[in-house]
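Before anything else, here's the structure in question.
The complex is shown incomplete by one protein chain, all other protein chains being positioned as in the whole.
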Amino acid sequence: MKKLQIGVIGYNSGSSIQISKSTLNTAYEVGKYIAKRNAILISGGLGGVMEYSCMGAKDHGGFTIGIVPHENSIQANDYCDVVICTGIGLSRDFIVAYSSDGIISVGGGVGTLIELCVGYMTKKPMVAIENSGGVSDIYGGKFLDERKRIIIETNRDPASAVDYIISKIRFE
Amino acid sequence: MKKLQIGVIGYNSGSSIQISKSTLNTAYEVGKYIAKRNAILISGGLGGVMEYSCMGAKDHGGFTIGIVPHENSIQANDYCDVVICTGIGLSRDFIVAYSSDGIISVGGGVGTLIELCVGYMTKKPMVAIENSGGVSDIYGGKFLDERKRIIIETNRDPASAVDYIISKIRFE
Amino acid sequence: MKKLQIGVIGYNSGSSIQISKSTLNTAYEVGKYIAKRNAILISGGLGGVMEYSCMGAKDHGGFTIGIVPHENSIQANDYCDVVICTGIGLSRDFIVAYSSDGIISVGGGVGTLIELCVGYMTKKPMVAIENSGGVSDIYGGKFLDERKRIIIETNRDPASAVDYIISKIRFE
Partner (left out) sequence: MKKLQIGVIGYNSGSSIQISKSTLNTAYEVGKYIAKRNAILISGGLGGVMEYSCMGAKDHGGFTIGIVPHENSIQANDYCDVVICTGIGLSRDFIVAYSSDGIISVGGGVGTLIELCVGYMTKKPMVAIENSGGVSDIYGGKFLDERKRIIIETNRDPASAVDYIISKIRFE
């Protein structure tokens, strides 16, 4: 009964890094294709990549879940259908990754790296969008530790990235 | 954009208490009316009251979120559209209550009482279904501490309980 | 190797309730006897009952651990030898109770009730100090749900309360 749940992770607008328009547009496209493939979009529910991917999904009939660090939904972006208020601060990164059947990263700082680490631990299919900056470019194409559990794939195209994730989940 | 989110809490099937058929039927009815009122049903995602309320919602076109203690969705009941895998064990009770705009309790043990406590702290409208047993009958109609922040209302009828919760959320 | 860990729970100074001098003195006495019995004092690390019990322990050669909701130790009281910075907000109540071999409550609001609920779930010996107000007086002498797992004992005297907890832990 559970629907397919795809996580989108990346830069938050509150961080010290200026996010390029092209990166936000990529996030929007990722959200759009998640919606078009009838999967549910999971994110951390805040700004930047989280907001633009939710916007892309909502503009194309998708359904979005924001898992926020706070005890209430006040700081969630406007494109979340459901807000999960964890109240556990940034440890909610674990919940974003655990709740995703597969993960797509767009840029991102060390918080995004934590989510990739949790995805790696639990062997979730993961794709880092190429040239989206940040940890997606630093760690894309790599194994995060010597155990080589699962590689972070890279892909330039949001639609292909979504299709890759879905194909991997389906084959499990 | 966020939809109305109503939490249903109560007995888990895994506990030592035998849950009566009437209590499970009440849970089903609560889920049914949450669906009929177009609200999203939030629960702990496991068995007993959680499962029957999700079933009631799904049989009537509703949408259900299960927030489970585990790192994966294996133990979620079959009637969850979305499973939030917290991996934080029973502390997820906080997340169930924080993520609910209002809460309806059906029977329940001490875990349900914790969710009522969190609802009380955050002044969420709460209704305990009368004669559903457990902590719903013990604490229904009472304030949980001397600060008298918000009373746990009681109601015999699932449809009225749902309507009461919705009316309270709307007036906030 | 692990030492005996006794939790002290109760009113926080930040809450809306005025805590009486007598209640704070009781908290101090509880901390003093935990130190005298060579047990480690576990608390939520903030003000009110938490602070006074830590002070009582430190004035008598004890060792104190404060498990705070925050990501850093800035708001911990001055009498904590060790501060555990959870960053998970009030869900840290679970950690306070899980980390205590036995629990003594002095007054307290609904947050204290949550800690008693977790102690009850895990069948920890618990004593509520009589006439200390709040949930200690409301729920002392009672079972928290119909399963009657473990009663919250009551005791007027801090030294006896500590000795009772220790005797119960030792016999397990």
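Letters A, B and C mark the chains as written, and numbering starts fresh at 1 in each.
Here, a residue touches a chain if its C-beta (ideal position, glycine included) is under 8 Å from a C-beta of that chain, and two chains touch if they have at least 3 such contacts.
Predicted model only: the values in this text are computed from it and were never measured.
Considering C:2, C:21 or C:170, the position touching the chain not shown turns out to be C:2 (whole complex). For the chain missing from the display, the contacting residue among C:34, C:50, C:88 or C:127 is C:88, taking the whole complex into account. Touching the chain that is not shown, out of A:9, A:24, A:114 or A:166: A:114 (per the contact rule at the top). Seen across the whole complex, the unshown chain contacts subunit B at 71, 87-91.
Across the interface with the omitted chain, subunit A contributes residues 15-17, 88-91, 94, 108-111, 113-114, 117-118, 120-121, 133-135, 138, 144-147, 149. What subunit C contributes to its contact with the hidden chain is residues 1-3, 5, 40, 58, 65, 67, 71-73, 76, 78-88, 91, 94-95, 98-99, 122.
One rule holds for everything that comes next: only the chains that are shown with their structure count from here on.
Put simply, the C-alpha centre of subunit B and that of subunit C have 29 angstrom between them.
Centres computed as Cα averages put subunit A at a distance of 40 Å from subunit C. Residue positions 88, 91, 94 of subunit B are each in touch with at least two other chains.
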